[in-house]
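This report concerns only the one structure given below.
With one protein chain withheld, the remaining protein chains of the complex are depicted in position.
Chain IDs A and B follow the sequence of writing; residue 1 opens each chain.
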């Protein structure tokens, strides 16, 4: 009897481990966490532009009555390159797309825009990644949909994929 | 083109692994062992060649910076030195999993070509099981972690490799560790084959022993290299952090250590059959649990890895199939394994049982500490971290008893030992221990624990040397030499741990150039702080001179700023002297001309790694023991 038990014990211990592991995976800590800012007005901010010729981005720019998109990106970020064509398509369809360059240098951003296109109406430089916290972003890229009164209405974590474009345009249309 | 070839080779290799699994089964049903081997051995060899080819293709893509491959674009950069372009191939999830299966396939090749064992059917089962394990990992790689995924359009430049990973120590740490982890898969396959064929015999024990020892030696060397890397690259001055990733490599190491000791009992005396099989299953299971923990993001670690829950689930399924399957097989078959031979408590085998007992308890403590946070969060949602204080309080007594007893183990005879005679032979070791502890205290060692640590290291070291240098050294077998060497290595490591823990001094000084400070016997002076440029980074370098006994040496700790990706790393500089290491780290400047300089004096700390390498060497020596007998068995099997 004791022997039978001793032989099955390892299996039982392993099953226990599997159960715990599945529960652990289920409550996986690395899942994208949605910003609690959705539904909130955008925080006050004012960012410098790329250079003297280009205006920066401020919270007041997002309260002008038009629905806008704000894209948090970095020239150093690979998925940002992947989403560039989608942002171009959005801009071509008439959407106003603003950008915040997170922890970036002017020259790098200029090279990035030259390479991957510049669909942005305004670009704010955020050398210290402050906006990432203000918008409640966990990474880069992230894109926020903001209504005419400056309230954040939706958030896309990670790169915008081709299949997201229609959805985004439809939601912008609905809010206008 | 070449990446596609690599991808294709991976599919072919997976197909051959499938042939190993199914073909082996078909031929065994027909009871034709020879036909089975004629099919399986070439399949295993072909699988290994194809998989190595696939790995070569990935290395090639990294070497030529082919950024149309997603993996290369995300982890490499044209400005990276060639060495790190190469090592970049496995410094990421997909590449490291490909390295893992490549090593697995190579072990499969070695097992197919070289392994002996009880009977032809057993060999077929062995190769078949190796194929089955490989198959699961091919599926994992091809379905959820394809390293050859293309990126369209290809970026002109890659994202770069984490600068922390741009280091020769870390470049070779994963391959060594994998040789160890995956080596356990061979042991696992031996155990499964033995259970399936009901061949848990002393001959099986002799056949599996070199595999366990080889894997253990690789694992030991891999862990030591990783620890050394953490010591000089992370810049904290510590060499072991009880981090989940480190524990993940420590747990299979503990199981493997218990395993080859109990395999010894099985091979020599035919006892501990079920226990040995269970340990063989456990050693590989823990390697897989380790990979799972690290790769699934179940635990957060200071060694950052990209995590993906989907992959975690896939790995968990693989884990369930292999480990669950093996444990069910064990539950079904273990009670049919015939009783092992009898033995007495005061004997070599009795001592090895105690060894296994203590090692299992240590393993249990580490396992509980590692998994407790996961279990607690799953049950109550609370987040908790378990750090060094837990491990130190729980493990110290166990390790102490283990070190005391392991000195005596090799002096005990099989069957029945004469304790009084053993005591007489060990007297010199006892005297050495006492003298060493006394000398250490005279030299300023403080603390009862430290003195005990030095004494027990002296006791074990002297006892191990007595075997190699004693009157019976001439007739010493390779196996006993390996044992003595490995035990001596452990003593050296223990001395390093005790001395560095007790005598370590850490100070942080804010110094302006020209100012001086003192630590231990060193007069420190910050000569200058200057900019410096490396191949793909710029840095600020502190020139710190350390004067002692009329000598002066220059240390140059740096803060490096990498551009691709943007990151700052701390490069320590270490002055290595026979009596210890002086470790220097440059911190931030305060903008008014002062710089933080952290200094760390750690006596005898280098012995920790030297001892580890000696122990690994001992494992290699012992692995060659019994080689003549195995060669004869192979010839007989071939005839």
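One rule holds for everything that comes next: contacts are C-beta pairs under 8 Å (C-beta built on N, C-alpha and C of every residue); 3 or more make two chains touch, one makes a residue touch a chain.
The rule we apply is simple: contacts and distances are computed from a predicted model.
Note on the omitted subunit: UniProt lists it as "Cytochrome c-type biogenesis protein CcmE", one of the names in "Cytochrome c-type biogenesis protein CcmE", "ABC transporter permease", "Urease accessory protein UreG" or "Putative membrane protein".
The residue touching the chain not shown here, chosen from A:42, A:140, A:154 or A:172, is A:140. Although one chain is not drawn, the whole complex shows that of B:42, B:397, B:423 or B:447 it is B:397 that touches it. When the omitted chain is restored, the residue from B:120, B:364, B:470 or B:513 that touches it is B:364. Although one chain is not shown, part of subunit A still touches it, namely residues 2-3, 6, 29-30, 33-37, 39-40, 74, 76-77, 79, 103, 128-130, 132-133, 136, 138-140.
Hidden from this view is one chain, which touches subunit B at 162, 235-236, 272, 275, 297, 300, 302, 304, 339, 342-345, 353, 357-358, 360-365, 368-369, 372-373, 382-391, 393-395, 397-398, 508-510, 559, 565-570, 585, 587-588, 590, 594, 596, 598.
Assume only the chains that are shown with their structure count from here on.
Averaging Cα coordinates per chain places subunit A and subunit B 39 Å apart.
Those residues of subunit A that touch subunit B in the complex are listed here as 3-4, 7-8, 10-11, 14-15, 17-18, 20-25, 27-31, 76, 78, 81, 103, 115. Looking at the complex, you find that subunit B touches subunit A at residues 73-74, 155-156, 159, 274, 278, 281-282, 285, 289, 292, 296-298, 300, 307-309, 312-313, 316, 319-320, 323-324, 327-328, 330-331, 334-335, 371, 374-375, 377-378, 381, 564-566.
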